[in-house]
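The complex appears here without one of its protein chains, the remainder shown in place.
Chains: A and B, in written order; residue numbering restarts at 1 for each.
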Amino acid sequence: MIQMQSVSKVFRTDVVETHALRDLTLKVEAGEFVAITGHSGSGKTTFLNVAGLLEEFNGGRYTFDGQDVSRLTDNQRSRIRNEKIGFIFQGFNLIPDLNMYHNVEAPLHYRGMPGPERHRRITAALDRVGLSTRTKHIPSQLSGGQQQRAAIARAICGDPRVILADEPTGNLDTTMSNQIMELLLQINAAGTTILMVTHNPELAQRAHRQLHIVDGKIDQIHHFRPLQSPQVVASHAL
Amino acid sequence: MLIHDLRLALRSLRRNPFLSALMIGAIAVGIAASMIAITLYHARSGHPIPWKSDKLFAVTLDTRDDEPPQSFERHPEYPPFQLTYRDARALYASTIPAHAVMMYRSAQVVTPPPNKSAKPFGVSTRVTTADFFTMFDVPFTYGTGWSRAEDEAPGADVVLSKFMNQKLFGGANSIGREVVLDGRPYRVVGVLAAWMPRPKYYDLNNSGGIDVPEDIFIPFGWMRTGKLMSHGNTNCVSRRAKIEGFDSLLTQDCVWLQYWAEFRNGADRDRFQVFVDNYANAEREHGRFPRKNNNRVVDVQAWLGMYDVIGDDSRMQLVLGFVFLGVCVLNTLGLMLAKFLSAAPISGLRRALGARRIDIIRQHLIEVIVVGLLGGAVGMTLTLGGLAFLKVLMFSSMLAHSDNPDRVALVQSLVHMDIPVMAAAIMLSLLTGVLAGLYPAYRIGRLAPATFLKTQ
Partner (left out) sequence: MEIRALLSAMWRNKTGPLLVAAQVALTLAVVVNMAYIVRQRLENAGKPTGLDLNNMFWIVTRASSTNYNYAAAVKADLAYLNSLPGVLAASTTNNLPQTWSNTGLTFAANPQVLQTPNGGVVGTIYFGTDKFVDALGLKLVAGRNFDANAVIPPSENMAVSLGAWAPEMIITQAMATKLFPKGDALGKTVYVGFINKASVVIGIVDLMRANPVPPQYDQFATQIVIVPVIPAGPDGRYVVRAKPGRRDQLMAQLDKTFADLQPGRFVDRMEAFDRTAANAREGYRASAIILAVVAFFVLIVTVVGIVGLAAFNVATRTKQLGTRRAIGARKFHILRYFLVENWIITTGGVVLGCILALAAGVQLSSMYQMPRLPLYYLVGGVLLLWIVGLLAVLVPAFRAASISPAVATRTV
């Protein structure tokens, strides 16, 4: 699914040159749940940005879902993000003035999806994350856990191949964190690849693999459990 | 406490100079527009003789033919603003008023005294009966007017304006000196002090109220002898009028004279109204006054209102100025709201450190008032500049071809911001600031401090 070869990313200002990623090589199979760990400043956020096509990279090769994404236009990258990637952020990143329905709906609009199909997917997604009674609520009316679940609904309603989660439980208490993890594991079990940045080692251990990034490179790889064979991948209920 | 708030306010303005400049600029422009409109309006809405407004009355009679009004007539219900000679004489003969004057505007040529090697020049004059000076409280520097006895058999007396005395005699006491008008010699019996009623209420017809007084005053009795023609509006209001010579203007139904009366009390005024109506009824027997009685005895302010010295343009400009100010207030309100909401985290921090809601609101209101006052200060500068520009734009033709400094003073007075107007400006800028800032200050005060201390 995700294949990076000697990817590097440099931030240049007038004063200083920062090598956020150096010669990073990894491979993520379809259906894997990979945890990304590292101290702050290690480059894990940059890695996620590059992986999610949020930022361009300077060197190396990056193949996403079989497609070389090294030299794509901004519009092409946006399209791939829209159709194949789902994002979950530490701060939930819900649009504050919209209710849950409209928040989840947002990426489907950018795909040009017609109304009835949007509605079907949104209600299914909200139902999947357990928020069907809260469709008309706005973010400030919901708890952190509920907001993150809505964000997950937004991430999955478009049927992405990969979900990129940046410290999804960072702002939540233990109970809510577990809820979110459960949800993510269920989604992964249904066949969606998940890359999750986390600094919580307990959560990291529930993934298939953990990649530890230090100074912009993969430093260690831990295997926790094997990937299920592709036949076990259930049909996408969405 | 207030100093502290003031310092905070100024620091806050300095923090984002571009935004502050926009807010101050918006208020300044709005204040300037409304202050200019207010100044122009105020200049035309003066009370020229407030201590006597309700004692002096202009009189007009409806001698018009009984015709339907024409489409372009603004106020067909008003009688003509001037009187015929026959009617003015009849009114003047009444003993009811304490004082009365009948008069008209003329023009003569002055031959300067032989020692001054100046050319002859034209002057605007007023041919009037004696009471003019006492009725309108005209101030004298030297001498006095003439007496009522001279109305029928006038002496060759004239009264000079201050400017005319300056021009002919260098401002000296010229009582007894000779002035030659249209070749006929007169004697100066009085010289006026500086006098410029604004508006020129005693003769609105020939100037719209915006004019300097006449330069020389001549007794009414000279009208016939000197064949002193009216240089004001002359309007024949009846189709049956026949114009054959100078005397036609004295006998026919053509209006060209002004008449004013001063009464001792309200009862006298009412008696006079009855007198006027009875006179009209009597004249109706002779075939005049075809319309129903529509004769008016109006005091100074009512007269100014009827004539509409203020004018539609002044009113429209006033509305326009305030609409503009309204747009500026809305604009500043938006900018201020944006600014306050963006700076909300700081307020949140202050609240967390112990400031009460009222403190936050007060701090923001002070800032708002500072913006208003600064906007007002800039606005005043713009106003003065705008008025100077308008003076040239609107009144250049009034200043051309005249050596009369009163004319310059008159034009200046039309664009002059006097004390009451300046005070209004200060009030307005305060009010504007408060109006623009009240809602934003309230919004920021109402927000719970915790809202801003979260990282999201």
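Methods note: a residue touches a chain if its C-beta (ideal position, glycine included) is under 8 Å from a C-beta of that chain, and two chains touch if they have at least 3 such contacts.
Just so it is clear, the model here is predicted, and its values are computed rather than measured.
So one chain is hidden, and I want to know which residue out of A:31, A:60 or A:107 touches that hidden chain in the complete assembly.
Reading the full complex, the residue touching the unseen chain is A:107.
Looking at A:7, A:21, A:35 or A:48, which residue reaches the missing chain?
Result: among the candidates, A:48 touches the missing chain.
So which bits of subunit A touch the chain we can't see?
Residues of subunit A in contact with the hidden chain: 45, 48-49, 52-55, 74-75, 78-79, 81-83, 86-87, 89-91, 93, 95-99, 102, 105-107, 109-111, 138, 154-155, 158, 166.
Tell me, which residues in subunit B touch the chain that this view leaves out?
Interface residues of subunit B facing the absent chain: 22, 26, 29-30, 33, 65-68, 70-72, 74, 109, 111, 119-122, 182-184, 227, 229, 236, 239-246, 248-249, 312-313, 316-317, 320, 323-324, 326-328, 330-331, 333-335, 337-338, 341-342, 390, 393-394, 396-397, 400-401, 439, 443, 455.
By definition in this document, only the chains that are shown with their structure count from here on.
Measuring centre to centre with CA averages, how many angstrom lie between subunit A and subunit B?
76
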